[in-house]
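Note that this is a trimmed complex: some chains were dropped, and none of the rest were shifted.
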Amino acid sequence: MINVALFGFGRIGQMHASNLSKHKEIKILYVYEKLPHLNKQAKKLYNCRTENNYKKIFSDKKVDIVFISSPTNTHIRFIEEAMKNKKTIFCEKPLDLNINKIIKTLKKVKKIKPKIQLGFNRRYDPGHFNIKKDLDVNKIGKLEKIIITSRDPSPPSISYLRSSGGIFRDMMIHDFDLCRFYLGNDEIEQIHALTSSFEPFYKRINDHELAVVTMKSKRGVICVITNSRHCSFGYDQRVELFGKKGMLISGNKKENSTEFYNSGQTNSQKPFLNFFIERYEDAYNLQLKELISLHKNKIKSRSTFEDGYIALKLANAAYKSLKLKKTVKV
Amino acid sequence: MINVALFGFGRIGQMHASNLSKHKEIKILYVYEKLPHLNKQAKKLYNCRTENNYKKIFSDKKVDIVFISSPTNTHIRFIEEAMKNKKTIFCEKPLDLNINKIIKTLKKVKKIKPKIQLGFNRRYDPGHFNIKKDLDVNKIGKLEKIIITSRDPSPPSISYLRSSGGIFRDMMIHDFDLCRFYLGNDEIEQIHALTSSFEPFYKRINDHELAVVTMKSKRGVICVITNSRHCSFGYDQRVELFGKKGMLISGNKKENSTEFYNSGQTNSQKPFLNFFIERYEDAYNLQLKELISLHKNKIKSRSTFEDGYIALKLANAAYKSLKLKKTVKV
Amino acid sequence: MINVALFGFGRIGQMHASNLSKHKEIKILYVYEKLPHLNKQAKKLYNCRTENNYKKIFSDKKVDIVFISSPTNTHIRFIEEAMKNKKTIFCEKPLDLNINKIIKTLKKVKKIKPKIQLGFNRRYDPGHFNIKKDLDVNKIGKLEKIIITSRDPSPPSISYLRSSGGIFRDMMIHDFDLCRFYLGNDEIEQIHALTSSFEPFYKRINDHELAVVTMKSKRGVICVITNSRHCSFGYDQRVELFGKKGMLISGNKKENSTEFYNSGQTNSQKPFLNFFIERYEDAYNLQLKELISLHKNKIKSRSTFEDGYIALKLANAAYKSLKLKKTVKV
């Protein structure tokens, strides 16, 4: 059995706990969570230990994997501790909202080379990954454009939004990373951002309802990302890769493939899967599978600490572009 | 210019007149129609002659093509006249409701070999024809099953139904022919029919609302045809060819390719094109193009007198099966 | 914990064992399997008891659910034992190949009223079930036609085919049952069957490669089922419900929703999920959930012993129709 210490038992932490618990090779040994009622709940559901002094968890030799889904500002600290104690690490995105903290840790990461996997779940989605494989075997020739549409069904709570770092760091960070996934060893060079808000509260909390970013890579690939904090018809997640010789699309998922026809319409289908837990269920499982494999073997993680760093750098560049109303070099 | 004499100016005749008139090489010289008000209307719209003695039309040397869309019981007589006068012939389906009349004429057709094209418009539909071409170049390997769905948006008038010859001779005749189109030089050997009616008037007029036929060819190909006299969501016209190595589908047509998404549904599209004039518009034009080519050159007609004969034979066999509640040899 | 005794650890039994083992409330207490190497394998994988005298298993008070996926000819015997011992029962289809054995047991079932669920997994498929619910809330008005397409990706082994009872009892039995699911309290009254085989071995073993059945219910609903023992493009599973006011379709499932476009094609998608284990994964889980609920509570099973009986009756009637080349009363 592989022993996991799970940090953070909030919404996303609970989802990870549930996934971890279903895996035959994994035992949740510890849950670290400051809120007492969540602490209790974790204990009850997963029959695991809880411990207030997190250092004790890191120093426990029995812990194999440190699974970090605690608040963003704790990520770097826990990664550092885990590196010191030679644990295999999973860490949710974003790494931190302060790029300088990340840069400091990046240096250590480059030296120590820990086994670490970032929470960029979309890289593991069967659809999104499939078109990456098709791209890599040259099915569409040279890549020329990446177009990503990502719309959440509804915004998170205002309190969450206030501390989230904003739409580019909290939401579009996934899409920045996904662009880089398809770009391979090419890199984004310039970026431009535009936003809009219809609901008045977004302005009050200094966030945006809609955002669109256009980017260009060293080799000339154009990337377009459009985000929306709401979407009446479900969680809209689409990727389009346009190449010299063809196009690949990874589209939305529905609960079932039923159609309805009547006098007013044909082909009417059910709404999309509602949100990330359902939409990316397979992705989370495949990512966990890679994490276990990463722990056991010498393989390359599909989403690295450096990927987390560059995604935030792009988010920051987007804010700079927005402020200066300029195309910005990354 | 090619001079056409059009026989019959009812609903289908009017559609043909309109198509003929748009063709640059064609002049409608005569319209033969017994109803005075339609006669007058034809004259006004197409600036053509009308003539009560049809023999005079046939003997007019200037007439190149005889276009027969008059009532079913006149078809054979007009074909015979046209053959005598060496005209190129188009004739609407069905050839007649009396198979013996057809057999007698078939003998002459085989001897005289007139240039004749039957009104099996579906053989000319770009979609239905495309999968025929794909089948013939072996895209799906050996053909094993033909499944045809054909549903009219709403039934014709009761008076039309009373004299139509019934669902198998009036409606399914198209689908019998279409099966044979895909079978190529294979032929149907056995047939079974089943019908049902929910609206009570069908029983009163001895017709059926729904009909399904299963057939088997000499080589073992299974054919399934399902018909309905009504369809709330438009004119439903689908063909599915199943082979050893794949499947081909020719589907429905919509006026445009728009989609609508909201909280209750995704991908909702507009209804199908309403009825045969719209759905088979391209088919009618391509069929006319072939007719002109048939008139000018030595080519093989895609739908022959014999095709008309065998389609009716299959319709009659369906009635026999229905009566005997048996699988019937054709 | 609910204790399960699993009878039969062949291909389907192994799948059920895997599903049962993932369920939190379930413990596999016994596996009964005659082949020693499978016996051993079960013990190793699920840490369960094995027992050669099946009567001991039935008499063990700790056993809550008897899960029967052993060879068909043992089903009735195990159901009888389970009834005697007041166990909750799951039994794979078909109940037996001998209808008289079933009829005898049916009488006891009607008296004893055991908690029993038949293995008609398709009734639990989210898509197929969704259109049942839509039908029941009158989305398409009065039901008029049921059209089911069911094609296996490739045939089972010849040895399996020899003892399977033939395509109607082994494969189409699912589709007979599915028709009845949509018919609700209406019942099939007449049936006609047609088959064809291209691969020569089917004739040698007295089975069929392709089969099509047309049926009519008391209320006049027409049902069409087409089966194929092979399908080059995957496991083809489609249901179409046609009603007075609309149509509902439950279509195929793909692993992901990606599309590919190049100079020769658009919208090209990946093949369907390969076979029943993948295609009906959700269905198996939902069926198991119902079984647990059936064990705990007073609910109605969605697939009953009587459903198993009537499905076989329809399969037998199909063979009779085939032999007599007639429409047959059920």
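Brief remarks on what is shown
When the chains are written out, they are named A, B and C in that same order, and each has its own residue count from 1.
Keep this in mind: a contact is a pair of C-beta atoms (placed from the backbone, for glycine too) under 8 Å apart; a residue touches a chain by one contact, two chains touch by 3 or more.
None of the values given here were measured: they were computed from a predicted structure.
Because every chain is the same sequence, the assembly can be counted simply: 3 are drawn, and the full complex in the file has 4 copies.
The rule is simple: only the chains that are shown with their structure count from here on.
Between the two copies, subunit B and subunit C, the C-alpha superposition involves a rotation of 180 degrees in steps of 5. For the self-contact between subunit A and subunit B, the two sides draw on mostly identical residue numbers; the shared fraction is above half. Nearest to the common centre of all protein CA atoms is the CA centroid of chain C. Subunit B and subunit C have Cα centroids separated by 42 Å. The mean-CA centres of subunit A and subunit B are about 58 angstrom from one another, to the nearest whole unit.
The set of subunit C residues that touch two or more partner chains comprises 140, 245-247. Residues 22, 125-127, 130-131, 134, 139-140, 245-253, 255-263, 270 of subunit C touch subunit A in their complex. Put simply, subunit A touches subunit B in their complex at residues 232-234, 252, 254, 260-272.
Every residue of subunit B that touches subunit C in the complex is listed here, in rising order: 141-142, 144-145, 147, 149, 151, 190, 192, 194, 196-198, 210, 212, 214, 216, 220-222, 224, 226, 228, 230, 232-233, 236, 242-247, 325-327.
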